[in-house]
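The complex is shown incomplete by one protein chain, all other protein chains being positioned as in the whole.
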Amino acid sequence: MTLLQFRDLSVDYTSNDGMVPAVRGVTLGVEAGETLGIAGESGCGKTTLASTVLRLLPDTAQVRGEVLLDDVDILTMKWGRLRAVRWSQAAIVFQGALHALNPVQRIGDQIAEPIRLHQSVAEKQINSRVDELLTQVGLPASRAKSYPHQLSGGQRQRVMIAMALACKPALIIADEPTTALDVMVQAQVLDLLTGLVRDLGTGPAGGMGMILISHDLGVLGTTCDRIAVMYAGQVIESGPALEIFDNPKHPYTRALAAAFPRIGDPAARYAPTGLPGDPPFPGDLPTGCAFHPRCPIAVPACKLGAPALVEVAPSRMAACFEVES
Amino acid sequence: MTGVVILAIFIATAILAPILIPDAALDVTKADGGRFEGPSFSYPLGTDESGRSILLLLAWGTRISLTVGIAATIISMVLGTAFGIAAGHFRGAGSHALVGVTDWFLVIPFLPLAIVLATVLGPSTTNLIIVIGITSWAGTARLIRAQTLSIEGRPYLERSKALGAGNWYQMSRHVLPNVFPLVLANTTLTVAIVILSETTLSFLGLGDPQAPSWGALLDRAFSSGAVSRGAWWYVLPPGICVVLVVLAFTLVGRAMERIVDPRRAS
Partner (left out) sequence: MGSKVLRAFITLAFVVMFNFFLFRMLPGDPIGLYARGRNQDPEQLVELRRALNKPLLEQFITYLRNPFDSTIDSTRFSRPVWEMIGERVWPTLLLLGTAILLASLIGIWIGIRAGWKPGGRFDRMSTGTTLILYSMPEFWLGMMLLIVFSVGAFGIPGMFPVGGISSPGVDTSGPMGWLNVLWHLVLPCTTLVLIYLADYALVMRASLIDERKQEYLTLARAKGLRDTMVRKRHAVPNALLPTVTLIFLSLGFVVTGAITVETVFSWPGLGLLTYEALRGPDIPLLQAIFLMFSIAVIVANLIAELLYVVFDPRVRS
């Protein structure tokens, strides 16, 4: 069962210099019980894409296309219905920075807030649900009385996860959940997240779905079922996670994979890494394929036309003329 | 924009006043209007308790209010910037002392302090300028100190220290040019505050009794009973002038603040 479906989604921001395209024609889906990873550097549009799921974009954003959550288009939903859907059908795990939580409110109250909003539940039951959630993420129930600044970064991230699970949503979107955490804590949080999504099934047709957004291909490779790689607002490669990680096809994905060395693989230490230049500024995109100025295998055709995302191997999609042929 | 236009009008009035207005207009013995007359063709803003034209008094007052305002601001800014840079630059006991002095002047309420100082010094325009200068520098000092601290955190100052640059050299060659834009923006805002202060102190009778600054005009209006007579033409114009000038300086100052440091824009 398809939980979420992006259909030819485009998002433009109005700015002083005109319209800036952040997401350009993305079509992507997430099934129940599946974890989809979205990889890409900053500015590639992955956060904007995630923000459309609950319609959290600022007023300066103009959206075209469809975002189907449980087969209903979020973008044309009435305001009241949207508020009911938020958090109860899909929830977001933000980066657990100090400012992502209300500094003057206790953790327990912040976790309880969506429960109170979406479910008519007695006070006592709310408290025990909060305790249950805290225990699930590995925090002592006494932490409910703490304020955000009294917790460490890793603990705050766990609180974010507990909060997201509060209303038992069908879909979780985790936006860079491990950035800004120490490596050891990163591993713990990832294990926790993937474990919970696997264990807490919901709905008649399968488990919880998750979208994991990160610039770290290594993280996505080990935790996701499928990965979609974004560059300059478009999906340029997608397929099963391990295959993408072991055998990337698009030149950008290759560079991304090579940037994360594998310990114990001597060949990786000598392979050339890094790409010249910077990702393009969304308001100033190159003609044709957006990647061609930095691409090691570019040919003249790349400047003239943009390649479409097509199937280049069984269940592998890529947008590159060279890979197609 | 609007602020600049308003200021231009007032500054022009101040400069042209001695040329366009005969001294006789200020002289009580030569006044030929009736007392507390309302606005008329010959006296567009009416007359005061001695029959003088309020419009002419007002124009002359522009000169005094602006002069005192600018002079006191200069004192305030020089003191404030000097204290601020020194407090931010030096470390240890000296810096603590400077910060302590600044904080003291910030806590003590302005008007009681100004009243006490002005009483001791005596009523004159010069003393008024000194009193206002002494009581207004602390806000600037705190701002400049914060800016100095952030500038001094930058690497190029460490390098210049390593090369042997002395305190004075560092402060005047490195810090001062960098705080200057902030100083400029703050100066404009300070003029606004200073003019309000001058108006208040003159109203309380602490300035030169002869000089018809706007505050003094209001003082005279109050003391001579203009209020109970309902002589609004005596009270309304000086106040409006103050509001316009202060507003103009505030708008310009805030616009400058936005240019200097977009993060602080209100």
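Which chain is which? They are A and B, in the order written, and residues in each are numbered from 1.
Please note the rule applied: a contact is a pair of C-beta atoms (placed from the backbone, for glycine too) under 8 Å apart; a residue touches a chain by one contact, two chains touch by 3 or more.
Because the structure is a prediction, the values reported are computed rather than measured.
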Subject >> Touch partners, limited to displayed chains, of the chain removed from view >> reply: A, B
Original post:
So which of A:67, A:101, A:213 or A:257 would be touching the chain we can't see?
Top reply: A:101
Original post:
Of B:171, B:185, B:221 or B:252, which residue touches the hidden chain?
Top reply: B:221
**OP:** Could I get the residues of chain B that touch the absent chain, sorted low to high?
**Re:** 103-104, 107-113, 115-117, 119-120, 192, 196, 199-200, 203-206, 215, 218, 221-222, 227-232, 235-236, 238-239, 242-243, 246-247, 250-251, 266
**OP:** With the missing chain put back, which residues of chain A would touch it? List them for me.
**Re:** 54, 56, 83-88, 91-92, 94, 97, 99-105, 113-114, 117-118, 147, 149-150
